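Apart from one protein chain that is not included, each protein chain of the complex appears where it belongs.
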Amino acid sequence: MATINFDSELRRAGANATGGWGRLAFLAQRHVLGTVGLIIMLLFVLTAIFADLISRYDPLTVDSAHRLAPPSMLHWFGTDSFGRDVWSRIIHGARISLAVGIGSTTLGATLGVIVGLASGYLSGWVDLVFQRVTDILQSLPLLVLALVMTAALGPSLPNVILAIAIPLIPTVARVIRANTLALREQPFVEAAKSIGMSEMRIALRHVLPNTIAPLIVLATAQLGSTILTEASLSFLGLGIPEPYPSWGRMLSESAAEYVRTAPWLVIFPGIAISLAVFGTNLFGDALRDILDPRQRG
Amino acid sequence: MRSVQALAVAVLSVLTISDVSRAAEPKSGGIFRIYHRDSPGSASIHEGATYSVNIPFMPIFNNLVIFDQHIAQNSASTIRPELAESWAWSGDNKTLTFKLRKDVKWHDGKPFTAADVKCTFDMLMGKSQQKFRQNPRKSWYDQVEEVTTNGDYEASFKLKRPQPALLSLLASGYSPVYPCHVSPAEMRTKPIGTGPFKFVEFKANESIKLTKNPDYFKKGLPYLDGIEFTIIPNRSTAILGFVSGKFDMTFPTEVSIPLLKDVKSQDPTAVCVVEPNNVSTNIIINSTAPPFNNLDIRRALALALDRKAFIQIMFEGQGDIGGTMEPAPDGLWAMPKDMLESIPGYGPDVEKNREEARKLMQKAGYGPDKHLQIKVSTRNIAVYRDPAIILIDQIKSIYIDAELDVVDTAQWFPKIARKDYSLGLNLTGNAVDEPDQSFYENYACGSERNYTNYCNKDIEKLFDQQSEETNLDKRKKLVWEIDKKLQEDVARPIIFHARTGTCWKPYVKNVTIMSNSSYNGYRYEDVWLDK
Partner (left out) sequence: MFAYIVRRLFLMLVTLFGISVIIFVLLRVVPGNIVDILFDAAGFVDPADKANLERELGLSQPIVIQYLHWIGGLLHGDLGYSYVSEKPALEEILPRIPITARLAGLALLFSASIGIPLGVISAVHQGSKLDYALRVVSLSGLSLPSFWLGLLVLMASVSLFGTMPIFNPNPKTWLEAITIYAVPAMAVGFRSAALTMRITRSSMLEILRQDYIRTARAKGASEASVNYHHALKNAVLPVITVIGIEAAFLIGGLIVTETVFNIPGIARFLVEALRWRDYPIVQNLVMFIAVVVVVVNFIVDMLYAAIDPRIRFGD
């Protein structure tokens, strides 16, 4: 069920191409929106990697002579109240958003997989305890939990990643648990048991690989929401501290002072957040269509 | 010739002032609507240390004496009687006696007497049974031996030594008289005063409402029916509210220069003033631990500051450079310009200063290939964070790579007290433009707000000497000398003194924004609306 055979999937969809590029082109044609999302995501990743090359100024350098300059050829997105180049800050902000997005999604998914696998495979009291923990985490709004946690841990990049990762655990754990429960009844697991494989090994060798597809779908879907949560936290002043150019922080500063006098300070960071999240959402949607046909809408 | 000109100017200004007062007869009525920048922790002025408390609650109270509410520059010569009818110093300058008004009632109907004065100041000195939760200005009364009463309408302050500044401290918005019969806890939630307005309600994060006191002892006052503060922490939202007519005045001294320009472009009729607020932005240095236990590095830091650039970025040029005391012309105790510029780092040639600073850094073992790595700690509030960002950028020029360390409000002072920082960016507000207040609070050995533990017994002697001095000119010279020494010792480098704006609609009359304090000008008893 969860194993994906790309070739048969493609054939079913009517693809004739057999070469790698041809298959890719076919997939791209079939999922135009997903391709657009993938391109946005790639651009976003490349921006983060090559931020130093793309940005035209140092994102932290203060320039008292060019404060609050509107967008121009010199400063494409204008400058902020310190004369820092907004374009360069947004480019570097991609690093933070990506670090938080990927960091917390990976951390949350890993912990979620451990909890989900243990819960689904071991069952018994482990399951009972883990189920209650996921219940608890799920009954608190993500932002509320993240707010209290960043307040407790203090504002810094690793702490923000942790604070956003923990509320992700239950969502992942639920899906993995359900999958594991179903897989446990599958013949190949029975077979593995009969030849005397250890429980641990079965879980890791047979059950885990078969939950990868839904996991990827879920993680991509969560990526966007982690970026949004980081932006909200920073907007409320509890995220990544200055002077790091976090998009949410940039917005929170400009929202307080410059909504009218320097609208470019509100517009560009907002576009950056929305575009990044939009890209991951588009891609995540397409990925779900491809990998998890049951949910296809 | 000069004096003739001066006379002409003086005559003109007198004419204008009387013109204004003759211009219109005050009208009674109306609710004065102001937005408030944040939700104050309590309603008790004595337990607060921010003008977020003073501004909304000062209209509820009266002092013994108060700075004239319509003269922007507070000084000893503009002190007016309020609950006191008159005051007098004894011959040895060690007793200050107030004769009190007999026609004053608290808002709950009980009469005001000298016992209330004694209660208030005994509590401030920590001598009474009832205690404040916190008492931030206890040190103001360090020289007061005791407060005594003589009958119901006379109270005296007996001092340990002469301190002419006491009267100025009593004239601050921070020195209201509290009723004996109301507990400190009630004063935090439902304050009772004698003032022109009565407390109605305070909803945290929402609003503060005051209503006219019809039994106010000044007949015919106040003119307003009430004052309403709407709490709006977001400045843009608040300013939009003002521009669109939802408020009659902005929160006093809270409008930044760019926003002020925006207000003027949106509403050209708005009256806006920009005044110094006697808050200095300064650097606290941990000189007990490396690297700043090295005097050369401290000196280099003081030399690296480009104060004009700070002022350009923070206030579009509208800020002041000075020492500890508020700069001239609004400050009463500022060093003359040439004296100020003779202090290292205050000279006009920034590049030359920095060249010198780099030499000092090299002497300490740093250079282009070996940068010093430090953290600049500050609070997570824009007025702290913004200058810290500029500071970090500036000290790059002297081989210092600094990272910003943003500290949560709840952790800031504990962290400073633990000496868990190397450089900190700090704001020091002065309620009264008065050397006794600034020097003792911030630089005296062992004082609570002397964060850097700077301690110099020689200077401390000068503190006492100027404090006792009754001759104003002599006292000024002493103050200048002290201020210069403090800067040369790099006790707490002062970066700049802020200026901020206040705007109101043209129909708001009789509002005066003080020019050397942001804590004293909010009684609002004769403010009226010409609508």
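The first chain written gets the first letter, and so on, giving A and B; residue counts start at 1 in each chain.
Definition applied: a contact is a pair of C-beta atoms (placed from the backbone, for glycine too) under 8 Å apart; a residue touches a chain by one contact, two chains touch by 3 or more.
Because the structure is predicted, anything quoted here is derived from the model rather than measured.
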Residue touching the undisplayed chain, where the options are A:203, A:219 or A:277: A:277
Option from B:128, B:148, B:211 or B:237 whose C-beta touches the chain left out: B:237
Which of A:42, A:74 or A:151 contacts the chain that the document leaves out: A:151
Residues belonging to chain B that touch the chain removed from view: 39, 41-42, 48-50, 131, 133-136, 185, 188-189, 202-207, 230, 232-234, 237, 240-241, 244-246, 408-414, 417, 448-449
Residues from chain A at the interface with the omitted partner, ascending: 33, 132-133, 135-136, 138-144, 147-149, 151-152, 154, 224, 228-229, 231-232, 235-236, 248, 251, 255, 259-260, 263, 266, 270, 273-275, 277-278, 281-282, 285, 295, 297
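To be clear about the criterion, only the chains that are shown with their structure count from here on.
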Chain centre separation in whole Å, for chain B relative to chain A (CA means): 48
Chain A to chain B touching residues, read off their complex: 60-62, 64, 67-68, 81-83, 151, 154-155, 237, 241-243, 253, 255-262
Contacting residues of chain B [partner chain A, same complex]: 234-236, 239-240, 256, 258-259, 261-262, 266, 309, 312-313, 316, 380, 382, 385-386, 389-390, 392-394, 404, 406, 408
